[in-house]
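Shown next, in structure tokens, is the structure this report addresses.
The other protein chains are all here in position, but one chain of the complex has been omitted.
For chain A:
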Amino acid sequence: MTGVPGSTVPGSTEPGSTEPKPRRGKKAQGGKGRGNARAFWLFVGPFAVGLAVFAYLPIGWSVLLSFFDARDTVTPTRFVGLDNYLHMLTEGPFLASLGTFSLFALFIVPTTFVLSLALALLVNQIGFARAFFRSVFFLPTACSYVVASLVWKLSIFNGVRFGLANTVLGWFGVDNIAWTASTDPPWYWLVLVTLRLWLQLGFYMILFIAGLQRIPRHLYEAAWIDGARPGWQTFRHITLPQLRATSVAVLLLNLIAAYQAFDEFYNVLSTARGYPPFARPPLVYLYYTALGQGGQDFGRGSAGAVILAALIAIVTLLQGKVFGFARRSD
């Protein structure tokens, strides 16, 4: 099962079926019910309290704050109705941040899909040293986005001559390129996309390898008997259709991860002068609105968080539907 937080949620779980059969006669039920309630809360209580305080309370509070003028305060008194939402949805920066996310997703989602599938196919097709290659491609998952940003920003895509990319280009007579500071053309996208590719390809490759290994051998054997040759034909007509559930999982996980992009944008693009005005994905924008140096605006920050949460909740619910659908057709 290619489990994803949301994928396993709707449809696939039946809490009703978890109830064990009653073990005693009807007479004991009353007392046992109370005993069970105590036992249940003994186990679930601490977690439930934590979830209430650190998941439900923040969201509730934030919905409240989003209707108030809450600059530099978390206990505001001036009710402003939908002003914060209107500001978010009509002024430029928040919408621009959604645009930045869309552009990033447009770059990262297809490339991750194709390259992780390619790696999975290659690794799956070799005999010797298979585990070695799989480990090498999976290893970057151990690295944090912060460390990757360090390497990409100060070593590989350093804008001066000793940067690796500029050194290599220099061999071909190309002038130095200011990778992370250049907006025309926007080379920083190349930096951000290759960084995320390096860090996450191995993870999605593992999902694809698991998917490939679930495809029954006899499908290929039957195709070969029918005269199909290994290669594009079997890939197109057997492998790809059989990988449908995995493919949907990879696409959606990747999309949801891109939606939350923060670490590498913040670390690659920030300088001593602060974050540049361009390329601010939603979380970076919220970070500077709610916690930035120019004053903390929890009203607008909360409104933004509510909008982002609503958008992602819709995607997760759709994901559940798509997954249920994909699983049925498998």
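Rule of thumb we're sticking to: contacts are C-beta pairs under 8 Å (C-beta built on N, C-alpha and C of every residue); 3 or more make two chains touch, one makes a residue touch a chain; residues count from 1.
Note that contacts and distances are computed from a predicted model.
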| item | value |
| --- | --- |
| Options "Carbohydrate ABC transporter permease", "Tetrathionate reductase subunit TtrA", "Potassium-transporting ATPase potassium-binding subunit" or "Transcriptional regulator": UniProt name of the undisplayed chain | "Carbohydrate ABC transporter permease" |
| Absent-chain contact - pick from A:Ser144, A:Thr183 or A:Gln233 | A:Ser144 |
| Residue in contact with the excluded chain [from A:Phe67, A:Phe94, A:Trp187 or A:Phe298] | A:Phe298 |
| For chain A, the residues touching the chain missing from this view | 1-9, 13, 15-16, 18-20, 22-23, 33, 36-37, 39-44, 46-48, 50-51, 53-59, 61-62, 65, 74, 119, 122-123, 125-128, 130-131, 133-156, 160-162, 164, 167, 198, 200, 202-203, 206-207, 209-210, 217, 220-221, 224, 230, 249, 253, 256-257, 259-260, 262-263, 266-267, 270-272, 283, 286-287, 290-291, 298, 301-302, 304-305, 308-309, 312-313, 316-317 |
